[in-house]
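Notes to accompany the following structure.
As you look at this complex, bear in mind that one protein chain is not there, while each of the others sits in place.
This part shows chain A:
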Amino acid sequence: MDILVADDDYSTTETLRNALEAFGYDVTVARDGTEAYQYLRTGQFRLFISDWEMPGMTGLELCREVRSRHIGGYIYLILLTSYSSMEDVVQGLEAGADDFITKPFNPSELLVRVRAGERILGLESRELTIFALAKLAESRDQETGAHLERMREYARILAEELAQTDEFGEIVDGDYINLLHLTTPLHDIGKVAIPDSILLKPGRLTRQEFEVMKTHTTLGAKTLTEVATHHPNASYLEMARDIALTHHERVDGQGYPNGLRGDQIPLCGRITALADVYDALTSKRVYKDAYSHDVAKAITLRNSGSHFDPEIVQAFLRCESHFLDVKSHFEDFCLVH
């Protein structure tokens, strides 16, 4: 891994370089904030160790800049500081720093902090792996475009809205939202096992074919359960399994595969159901044009209490404008690609 180090003090950069190289990292040095920013913009650095006060841009300014723009993947930011008062730590955290190292640094502490950063970045690669897997599963299904990207955003928006409510506030916290965002793309992973003749059939499915199609829920859940058993640390797979299994359940008990009712259906499944259907409605498919938001909204409302959980439909109404933002964001995105 290539680490970017920024400090205007030569002895600090050279001692850091020496230690980091001894620990097996590659090191690039920037002598001031402006130079550091140029390096960061290349997108080639995932871990950045920065001095607090520097000419050009300060460490705090760099943190804010990195967090406000989306430069490549997540960049792990460590601020070097001779300050150690609580106030400065808070200021650093607010600017988006992930960790602090006090100057003059101690090599073993440096190693621990950098390793922690690598671990966090590893979690992000975990996320990318999951998403790549989901995309692969979806790729056989043509015309779905940015379906996964949009629906995970819809799911996140709904969860954030539910987090504000009395009923769900205790369940839906930041971790829950992140996990949901991470795992919703896996909802249809079981489709990898559905034959092309059914999955890609342009016309209506026969009753028998539809029965096969329905098994994508149980097949997906089964695979995810198996993976979870072999990797006991991967608890996030349990949410993925619940979503795969229950995203076609309906609160009136008329869904599949188990005909669960109301809150027998895990919340993540109920949220994903609305996000999935809304996106299907507002996207063009072989058999239909894309419905407008207003039509999709009307259909969603009509199905409140039958297909969808009324609380989630209410949340949807409260954050309608965010849905529209996501929808138009990906429309713009598709135009340029």
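Keep this in mind: contacts are C-beta pairs under 8 Å (C-beta built on N, C-alpha and C of every residue); 3 or more make two chains touch, one makes a residue touch a chain; residues count from 1.
Basically, contacts and distances are computed from a predicted model.
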Among "GMC family oxidoreductase", "Peptide/nickel transport system ATP-binding protein", "Hpt domain protein" or "Cysteine desulfurase IscS", find the name that the UniProt record gives to the complex chain excluded from display.
"Hpt domain protein"
Which candidate, A:K103, A:K135 or A:H181, sits in contact with the chain we can't see?
A:K103
Positions on chain A contacted by the hidden chain, ascending
8-12, 14-15, 18-19, 22, 53, 82, 103-107
